[in-house]
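Shown here: the complex without one of its protein chains, the others still in place.
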Amino acid sequence: MVEVSSPEGKKMLFVMTTGPEDPEKTYAPLYTAALSAAMEVDTSMYFLMHAPKLLKKGAAEQVKLKKGGTLKQFIDMAMQNGVKFYVCEESLVDLCEIRPEELVGGVKVVGSSTLTDLALDADSVVSF
Amino acid sequence: MVEVSSPEGKKMLFVMTTGPEDPEKTYAPLYTAALSAAMEVDTSMYFLMHAPKLLKKGAAEQVKLKKGGTLKQFIDMAMQNGVKFYVCEESLVDLCEIRPEELVGGVKVVGSSTLTDLALDADSVVSF
Partner (left out) sequence: MVEVSSPEGKKMLFVMTTGPEDPEKTYAPLYTAALSAAMEVDTSMYFLMHAPKLLKKGAAEQVKLKKGGTLKQFIDMAMQNGVKFYVCEESLVDLCEIRPEELVGGVKVVGSSTLTDLALDADSVVSF
């Protein structure tokens, strides 16, 4: 096993850039974030580039996974475990062409500079 | 909002692996780095894999963005804001087949081990 001082109370940020164009790359970040939150790590995810498309109402249900099921269950698990969801406003509007009101509940739309704030505030950042 | 202790004086590293093969994934890292530098964060970018192609003279002008304009304006903004540009020599020469003298001004060509130096020296690293 990996020896590590207790992760409780630490802060993790997962950065997500992949959207529904590559379904098999979408669930691992959400699953890892859900586990991180379950370990009592203060866990955030920041969605930019194509990733905000995954948070449009009804979209995750359409992302079918080879292992069975859809992405929806992983988003639900992450949210239930307390992962905080941040969505990049510029990516959302300019690239994904989605309006904030089209997103699922429980996500916060923020500006690009928030990524730097979150990254500097976290103990560790993993990007996907 | 995200509560964060003042980011001023901290160091951010953005690692860039995407090149002109995926134009819509090229500008967010540059824009985020430009904002980071504007927040008085000491900001560096490290270009490897296909990303050094973006820094060949005349190349960024050819990367047309769906939102209008080209990548050139984002590179200019990042440079004007003081972002430091590092280019991986191995990627540049072996993979991109570009000679250092073909690059735009203001970038520094460095070896692969510099990525580890920069990453360990930064307060946070975000990879794209």
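For reference, chains read A and B in written order, and residue numbers begin at 1 within each chain.
Everything that follows uses one rule, which is that a contact is a pair of C-beta atoms (placed from the backbone, for glycine too) under 8 Å apart; a residue touches a chain by one contact, two chains touch by 3 or more.
In this text, all values refer to a predicted model and were calculated from it rather than measured experimentally.
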| item | value |
| --- | --- |
| Of A:24, A:61 or A:97, the one touching the omitted chain in the full complex | A:24 |
| Residue among B:38, B:65 or B:110 touching the omitted chain | B:110 |
| Touching the absent chain when the full complex is considered, from B:59, B:88 or B:107 | B:88 |
| Residue numbers in chain B that touch the chain omitted from display | 15, 17, 48-50, 88, 90-91, 94-95, 110, 112-122, 125, 127 |
| Residues in chain A touching the chain absent from view | 2-5, 7, 10, 12, 24-25, 28, 31-32, 35-36, 38-39, 41, 66-67, 123-128 |
